[in-house]
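Some notes on the structure that comes next.
As you look at this complex, bear in mind that one protein chain is not there, while each of the others sits in place.
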Amino acid sequence: MAGAKNIKMPASDEKHTQPTTPAPRARVPLIFELSSEGRRGVDLPAREAGAKSGAEILGAELCRANLDGFPELSEPQVMRHFLRLSQLNFCQATQFYPLGSCTMKYNPALNDEAAGLEGFAALHPATPPRLAQGALELMARMESALAEITGMDAVSLHPAAGAQGELTGLLMTRAYHRKRGEPRHKVIIPDTAHGTNPASCTLAGFEVKVARSNKRGFIEAAEIRRMLDGDVAALMVTNPNTLGNFEPEIQEIADALHQRGALLYLDGANLNALMGVAKPGHMGADIVQLNLHKTFSTPHGGGGPGAGPVAVKRHLEPFLPNPRLKKTASGWEFDSNRPDSIGRLRAYHGNFEMIVRAYAYILALGGEGLAEVSRLAILNANYVRKRLEARYPSASAEPSMHECVLTHDLEERAGVSTFEIAKRMLDFGIHPPTIYFPLVVHGALMIEPTETESKEVLDNFVAVMEAIYEEALSEPETVKNAPNTLALRRVDEAEAARHPILRWTAPGR
Amino acid sequence: MAGAKNIKMPASDEKHTQPTTPAPRARVPLIFELSSEGRRGVDLPAREAGAKSGAEILGAELCRANLDGFPELSEPQVMRHFLRLSQLNFCQATQFYPLGSCTMKYNPALNDEAAGLEGFAALHPATPPRLAQGALELMARMESALAEITGMDAVSLHPAAGAQGELTGLLMTRAYHRKRGEPRHKVIIPDTAHGTNPASCTLAGFEVKVARSNKRGFIEAAEIRRMLDGDVAALMVTNPNTLGNFEPEIQEIADALHQRGALLYLDGANLNALMGVAKPGHMGADIVQLNLHKTFSTPHGGGGPGAGPVAVKRHLEPFLPNPRLKKTASGWEFDSNRPDSIGRLRAYHGNFEMIVRAYAYILALGGEGLAEVSRLAILNANYVRKRLEARYPSASAEPSMHECVLTHDLEERAGVSTFEIAKRMLDFGIHPPTIYFPLVVHGALMIEPTETESKEVLDNFVAVMEAIYEEALSEPETVKNAPNTLALRRVDEAEAARHPILRWTAPGR
Amino acid sequence: MRFMPQTDADIAAMLRAIGVERIDDLIAHVPAKLRERAAIALPAGLAESEVAREIAALAAKNPGANGFVSFLGGGYYRHYVPAAVRAIISRAEFATSYTPYQAEASQGTTQAIFEFQTLITQLTGLEVANASMYDGASATAEAVLMAHRISPKRSRVALSRALWPDYRATVRTYLSALEEIELVELPFDPKTGTTDLLSLERVADQRLLAVVLGYPNGFGVIEPLGRAAEIAHGAGALTVSATAEGIALGLLKPPGELGVDIAVGEGQSFGLALEFGGPGVGFMAARAAHVRQMPGRLVGQTRDREGNRAFCLTLATREQHIRRERATSNICTNHSLCALAATVFLSLMGRRGLRELAERNVELAHQALARLEAAGLKARFTAPFFNEFVVTIPDAQNVARRAEQKMLLAGIPLAPDYPDLSDTLLVSVTEMNSSSDIERLCQVLGRDT
Partner (left out) sequence: MRFMPQTDADIAAMLRAIGVERIDDLIAHVPAKLRERAAIALPAGLAESEVAREIAALAAKNPGANGFVSFLGGGYYRHYVPAAVRAIISRAEFATSYTPYQAEASQGTTQAIFEFQTLITQLTGLEVANASMYDGASATAEAVLMAHRISPKRSRVALSRALWPDYRATVRTYLSALEEIELVELPFDPKTGTTDLLSLERVADQRLLAVVLGYPNGFGVIEPLGRAAEIAHGAGALTVSATAEGIALGLLKPPGELGVDIAVGEGQSFGLALEFGGPGVGFMAARAAHVRQMPGRLVGQTRDREGNRAFCLTLATREQHIRRERATSNICTNHSLCALAATVFLSLMGRRGLRELAERNVELAHQALARLEAAGLKARFTAPFFNEFVVTIPDAQNVARRAEQKMLLAGIPLAPDYPDLSDTLLVSVTEMNSSSDIERLCQVLGRDT
């Protein structure tokens, strides 16, 4: 492996560090390339003799010729293929994964088992509620737990992810203003906002108005007041913001909005900083969406599934999506007979499996435990920030909450980019932080350690970051060429976009 | 990594090979080194207030001071530690693992779930049989399935592994002869036998008499007849033998033994060659032990647990270990009231969890499927043998069954040993075969592909073996220094034995 | 606390390094008024054993999941999930990683997605598929929005009334913000159960943006998709097919072959547990020409610096994190692990297995209908169907409720969503139903009529 000789790993204290060397691995053929005519990975139960085949029943004109190119493998081959693929991934369970804004915390083992219990896994969503009271009760308890945690009045577990929660909230905002007889068309978003926020606004039919953050990175009540007019439906803001800082004027801003009949939408993806610290409801939020796959530890699954419940104040309750849980004399029911509801954004009742996991997490921690989560998340982020300060200064002088956004001067001093620093981290077995976000920070490194990482892991991370810094100055090529020790060298993303190959095709076709 | 530059991987056809590059990985600290005072990985339910502590109840003189050196970690740390450790292993599920005599076949995913069903996992072994009829019935069905497969009359699922099965069988042999009023003291074993066979004989109080195999590697009826005297209790033999060859005179040998009142003990570890081909019972075996973790696909677990049922002919049934299953009017019962039984070799009823898995396997395959298993296992072994013939000739000219024993001339031609060849295979992501066994073959490579490996995997294996052969001639150092690409270089086993360090001790103690 | 490794000594050392005395000092800047009221009034945390018991008790309170013979379908289908699927999706490397932003450290995820995309194109007969959507309903809504981006000047969407109610409702919600778009519902033929194509013809003019049909539709009926696409294309409009029962694509003509432009659907049948309806996994395939209007993530094949094949997220300029308010969708976290499950499931089934499974479903469903008819019930519709059909049964809702007493979930009464189909039950029959299940259904329903 070219370049491998360049690697110097930082000296690490055996007692106090997790191992840091990454795990180079083999490339794996595509499943289609392992296929061979006539293999099978499943057997069906024997058919009753004499019955007509499906194709005979439906007639050839409705049926396809065959499934050309579809793979044919035995069960052991399928298993081996995907196990080998799995070995090519970094993941939270085995690596430090401080991906900012994503809250990559430990996913308790029990919760997977809880979600897999027969009473949930085999429960069809059209089961009459009277035969599914356990599931409905779990949902109801989850709703009230989230209401308590956020200081809001009502919760819907309907949305499938944070972004769908945003859309839900914004459609409710829209419905709310229309119901009041004053349709509004604009939503203010700070320039630091997560990409889903403006995208959701557009999807909900709003025009995005960008609010500039001040020099400290905050939005100011004055600026909001300036922007507010009768056509502003809401301000959509993340708190702590994407710099990891608590918006100091949030209450004042909420008041300003409310005075002008606008709503405060709080993107709750950063709730891991707030539990037991400050409740969105008390800040004046009218709507919050929560990402169960972040704060509430449901696994990220390589990119989902997550769940994005929305919590609202009482005045918005009528607009929540259908169906709502309703307690009746005979138990829990679903209620879709709600004229003001924005309707539904998906089939059935929400990502129930994620809700089970998140509920198990809440039960495990309890009120005080959740508060401790945020306190320790904040401690970890501030520790990393402080330790790295000399080489990677904070993008903001303000106190950090659960994550910190750092920057550096390596671009100027050594021509080494944030992107390259990130790639070099892979050589040390660390998943890089979020980079180049928020957009307002030059070469940002957005680091969210989460509370489930130990001091030793953070110390090792600091050592690695320091080593990379020195290396960037002394032998920049090592950093610029990274990763050097993985199965693959730098992947050519530009090429992928220039000549998109988005599926396998049989050779010679 | 020194040496890495030497590696040449054999050219491999993308379509037809499993990936071959092994997976170098990091070293992982010991769990004790990750410990820090005050951490915990579990919480106990809150105690009722006011109760006396256990130490108070028992008094200090019965209690230990503390658990010095015991680790203290949080749950995420424990999880990460063991997941990282897991990544340091080769295993059947991800690699070709042709470890001869061990039958490393695919372990169906369903079987693990079956074994984990609440109705089994939570079943206490002292549960009255009337509340555990499902478990007893499963055991009964398994006994009769194994009897049918082996052509024997009665089966006990009691022994924990093959070796304990052997001991069981030999103790029964002993008891049988005593019961007949002629205690016997010797057991004949061929020189090719697996190490557990002589060890079990000693444990069962027998003197081992070694029968020389003939030039073809077989034991001859003539030789056995020559050795037989009134003090020979049994012949213990593996068929196919450890060369992978079917003993041609097995029936004649059985007759000779029976004529002299001796028994034929057949080590059934190689049953994967025999299903639907030849039944031990028909060969004249009086006793066979089976390794469920081999033929019947229960996972090997890094060295167990397995299960080693014994099957016997009717005349040995009274001697089987306690307890036996017994059908009564009210259902299945355990019966320990059997005066001739050799007693028990373990607590409770056998490695039940393994029995569940093996039973699921038998259900999945059925009678014909099991026969197909052996046929394809034989095909695979013969294919590998033939393809490698030119460079690694078979140790025996006889037809191979489910495994083949090869040898080579690299020691003489290049000073490269079998041990080194094996280590070099690791660089290609292949687990080496069993080596230096059977002892009668110089530098043996005992290859058991099993039926669950595809032709592509075998072809890749052949390519790797050929490449190593050529490499041994052209650049022997690469082979002699292997492995070159794993996280560790060659491990110093001699040093481990010279200065045994068998546990971690706290630094400075 | 068991999830948090910080010891008192660690905390002290860290605070010292930071230069503060207490953790509280780190949040002192948060307005006191907020902090003072922030305590969370939830019960104390529980030991793992207690959590396990509590959740198990809730799971046990869902008798509908256990012991009932079930014929429920309606967009979520009961299929056998091979254990290998669970074994693979529970691998920590898949379950606890996130969106594969770092290609070099995510080849497992990216390659599996590339395989998923390929399988979906093979199933749908189209050229590009994305990495996954939330579910079939929202994928359908996104397909309509995509069609709108492709033909921004057109303003009318024709939605078949024979599409599942949840899908229609979802499309309606997603479109509610786009005031310029008019949604029209196409009636279904009350005899055949297929969408009334005459009414499609009536709206097929230059305003028509897209027509959306189920395939099979919400009655299990196989729509004349080819003919509908012809009509739509004739007017320059796009055709969207939505498939909730993915297994059907193993047997039916692929939508792409029938002229469909965007094929979406629900992949729950491909190895996902029922889980009370979530998560499912939406899929979406389209023509290559439209790829830049596609929502969602895409994985592409490329090379690393040494020329090795590699996979990475691509065409991200469509996405929210780059394009922000001009993105093709707001989707970020999608349903990746579910897409993996589908990939494993489809790989296990393979070319023959999937078709056989589809055929078996057809066979059993037709057997069931035949036996119900023999027991005196009547099929509501005449068009060919896949594994789900509608029977006419007087007082269907009460019949269904009485069947529960006999441990039978006989089907879904359509009345709440289709007042015009008040005396009907939607019955879904899969390979999970044995002949004796079908016998039981006939006995219970037959007796009740």
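In order of appearance the chains are A, B and C, and numbering begins at 1 in each one.
Methods note: a residue touches a chain if its C-beta (ideal position, glycine included) is under 8 Å from a C-beta of that chain, and two chains touch if they have at least 3 such contacts.
What you are looking at is a predicted structure, and each value in this text was computed from that prediction instead of being measured.
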> Omitted chain: which shown chains does it touch?
Replying inline: A, B, C
> For the chain left off this view, which of A:Val28, A:Val42, A:Ile342 or A:Met446 is in contact with it?
Replying inline: A:Val42
> Touching the left-out chain: which of C:Gly45, C:Pro63 or C:Pro82?
Replying inline: C:Pro82
> For subunit C, which residues touch the unseen chain?
Replying inline: 48-49, 52, 80, 82-83, 87, 90, 92, 431-432
>> Using the document's contact rule, name the residues of subunit A that touch the chain not shown here.
In response: 36-46, 73-77, 83, 108-110, 112-113
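One rule holds in what follows: only the chains that are shown with their structure count from here on.
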> From subunit A, which chain is the farthest off, judged by mean CA positions?
Replying inline: B
> What are the two chains with the top count of C-beta contact pairs?
Replying inline: A-C
>> Nearest whole angstrom, what separates the Cα centre of subunit B from the Cα centre of subunit C?
In response: 45
> With chain centres defined as C-alpha means, what is the inter-centre distance between subunit A and subunit C in Å?
Replying inline: 20
>> Two-or-more-chain contact residues of subunit B, please, as numbers and ranges.
In response: 36, 74-77, 83, 108-109
> So which stretches of subunit C touch two or more other chains?
Replying inline: 1-5, 10, 44-46, 48, 50, 82, 84, 86-87, 92
